[in-house]
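Removed: one protein chain of the complex. Kept in place: all other protein chains.
Moving on to chain A:
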Amino acid sequence: MPSFRSPAPAAWRRLSNRHFRPPPEVREVPGRKARPPPRGRGDSICPAGDPATPWRTRDCAAGGTWPRLGVMDAFIRFTNQTQGRDRLFRATQYTCMLLRYLLEPKAGKENVVMKLKKLESSVSTGRKWFRLGNVVHAIQATQQSIHATALVPRLCLTLANLNRVVYFICDTILWVRSVGLASHVNKEKWRMWAARHYCCSLLLSLARDLYEISLQMKQATRDGAEREKSLPQDPPGYSVADEETEWLQSFLLLLFRSLRKHPPLLLDTVKNFCDILNPLDQLGIYKSNPGIIGLGGLVSSLAGIIIVAYPHMKLKMQ
């Protein structure tokens, strides 16, 4: 594959570099952090963190503030990425769905409900343009997930990505039908196929998340047991009934602690869990109302926005 990043000859660099004034001198105000130099396009919004806890930034760990980028700057960098824009539109789409569900029973709000419906349908149609060509993304992700080290994540991720490939193929066929290029396509059949494969891929991703959570909990138990060895033992004075509630409490506490220590895992689990409500409803396995689906979609879109805005919050494959 030829590299597209050839260095520009000296003459062009002269043409491009000669016109900018040096920025005005920034006077150091005592107690204020200096503004970081402007970044190029494509840089992530947050600086790289320390390798021990890669999902944390240095600033966060030190309890300091995020680097002070302008809000417009950060918004533009976010919306320059296809995924960023797509997540924003998805959040809008599901917010409309939720608002419609909440406002429909109320009298006198028919106009607003109709406008929300129109906005939702136009955003949903427009988002298809963001999904065209994602088959290639999914194939690449499949190739990458074959190289995972542990067996369970490797199996789960590869199968999940394969299901995503089929989902995107079905989605492309549905797009071709909706644009009017192939009117003989059976929309319902292909929609069911797409929902089925999307559901399978989310289930497999959730399986992988559960595996990672169990690993983290085992790790936390081991750490807890080591710490307890050094502490003096409590006298055993509890009954059998208390033992069960104790077990449940300590399990939930352990779960909460493991997830709190690893926000990427929490975000990914929440995202997959909220996403799965929609295909389950479409397939008729677990029928819920548009309000729940809208809320789930909104929460998962917000989680997705956080992941795009802060790339270190993405759950990495080991």
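Basically, a residue touches a chain if its C-beta (ideal position, glycine included) is under 8 Å from a C-beta of that chain, and two chains touch if they have at least 3 such contacts; residues count from 1.
Basically, contacts and distances are computed from a predicted model.
Peer 1: Given that one chain of this complex has been left out, which of "Alkylglycerone-phosphate synthase", "NDUC2 dehydrogenase", "Peroxisomal membrane protein" or "VPS33B late endosome and lysosome associated" is its protein name according to UniProt?
Peer 2: Going by its UniProt entry, the chain not pictured is "Peroxisomal membrane protein".
Peer 1: Taking the full complex into account, find the residue in A:72, A:151 or A:231 that is in contact with the omitted chain.
Peer 2: A:72
Peer 1: Write the list of chain A residues that the hidden chain touches.
Peer 2: Interface residues of chain A facing the absent chain: 1, 4-8, 11-12, 15-17, 19-21, 23, 72-73, 75-76, 79-85, 89, 115, 118-119, 122-123, 125-126, 128-130, 133, 136-137, 139-140, 179-181.
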